[in-house]
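I am attaching a structure below and will ask some questions about it afterwards.
All protein chains but one are shown in place.
For subunit A:
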């Protein structure tokens, strides 16, 4: 009964979305307030209906209702509660319901908190948002219905893929989707602005918080995914340039560019049509990501088998939205005129460089990810584009960008000079030199590129610190005055410093892990030892352990350093009898500065156990840096300027008009 209710709610949601798509748009064109007023309640109703459908699906999973085909395929009574919940989105159909739930949540948030938007813009934004909703609700109901019943109902389910039975992965999709789908808001704003033919400072000011609201969960989602891959795939790496990972990285790069270009559009009235284009591309790449992951066209560690007919349906949606948006852009963008002028050496100039480099990096990742698919589609040879390609294209584009990051915020708008900025960055420069010398002294044989990499990371971290220090006059001697200034410093400035500093920490982690990782592959008999990075690993015993829905082979490894015991590490190899699969659980001991990472394999037929161990320098910094970046986004989002005092457009309309 509840399942049918959920199905019915989803159908109703589609009807409401159709209404929300058509009526407010007509209202906005005719300037009819009554028709426009339909948008907000419809958006809320759509969210409530999809929420009911999602809750019904959740109920079916929690009660293990195996008369529902989806639950039978993806759940089992013996599964722990958290994975029964995660099972809802750990499959194609359920994850698409989560997708539209988040989509409608963003729509409802605009309806509820978008009171400061002009009626016309709000109606159009919600109408475009409903258009996306219609496409995906239709997709779910016609090709991926999660509410299909089985008759007769089996007594037990197939269980969830063990690889998904992991706390980080359980909550990775909701974050990633909140980011992916959140970019639909920037897209809807861009389309609405193109229809209106007007982009002004207040438009850019409205788009920024919504983009930031998507960027934060996207950052967290990517960091979580990378962390999961690190400890679960047993290879000790944090990023594999896997197509599914790239699918999340591309929208992130473009969203990051969009965050920065929107600042220029807001403050200076230039880069307007570029900002619109980025908003279109950010969401388009989210759709591409959804297509890549959901259509089964990829060979990937994360890709799961799905029905190819769905791939074609998603491809049609993709072509419609991207093609439609770009056509509209080509037709309407010439209407948007730039207002300000600026010199190459200015904050605008630095942000333009940021955008060019990020866009070029996103394009390089795009080519590397899609070229093999393209070649395959036209009947060419099967090829793989792996890490070396991305290291040679992505990294050289990131280096100049990272050099620029601390300089940009110190430049003035319109025109600036390097002398003043470089004086303020003197401290950061000194820190960089100290770190490079220290690294070279400490790792005398170490790769000199690593020293430069650590220098770059220091440049980012110290740059963020000295920027704030300069703004609050930290070195002027008057601590009380500095404290007062620090309190007055806009949250957005704090957010930026945190995000840039977090980037530096992540870069340090990446450089440290890549340059100084030590690896050991060996087979040990019980009682034998091996050496890695100054640690002695002794295999004490190998035993079995029973988990809630698995049986685990556990290796007990005593780790000593110079005779003293450091830790006992327990890598596991779990077998899931229901799913008939195995899953490696790496044992990781972290000091905050390095990880010791051990994986146990099979018995090698001669009484030895295969072990793979890594010593990963600075590895934890990668995810810590990502989390700090996300925290910076949240701090920035709480900036007063986004909440109150948003400019009243009705009054500024006359002022904006002559500039067009």
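The definition used in the following text is that a contact is a pair of C-beta atoms (placed from the backbone, for glycine too) under 8 Å apart; a residue touches a chain by one contact, two chains touch by 3 or more; residues count from 1.
Convention: contacts and distances are computed from a predicted model.
Matching "Cytochrome c-type biogenesis protein CcmE", "Peptide ABC transporter permease", "Thiazole synthase" or "Putative phosphonate transport system ATP-binding protein" against the UniProt entry of the left-out chain gives the name "Cytochrome c-type biogenesis protein CcmE". Within the set A:105, A:356 or A:486, the residue that contacts the chain not displayed is A:356. Across the entire complex, the residue among A:143, A:536 or A:610 in touch with the chain not shown is A:610. Within the set A:119, A:200, A:467 or A:579, the residue that contacts the chain not displayed is A:579. Checked against the full complex, the one of A:3, A:385 or A:596 touching the unshown chain is A:385.
Remark: the omitted chain is touched by one listed residue; of A:29, A:116 or A:161 this is A:161. Seen from subunit A, the chain kept out of the figure touches residues 161, 163, 233-234, 296-297, 299, 301-305, 341, 343-344, 352-353, 356-357, 360-361, 363-364, 367-368, 371, 381-386, 388-389, 392-393, 396-397, 521-523, 573, 579-584, 599-602, 604-606, 608, 610-612.
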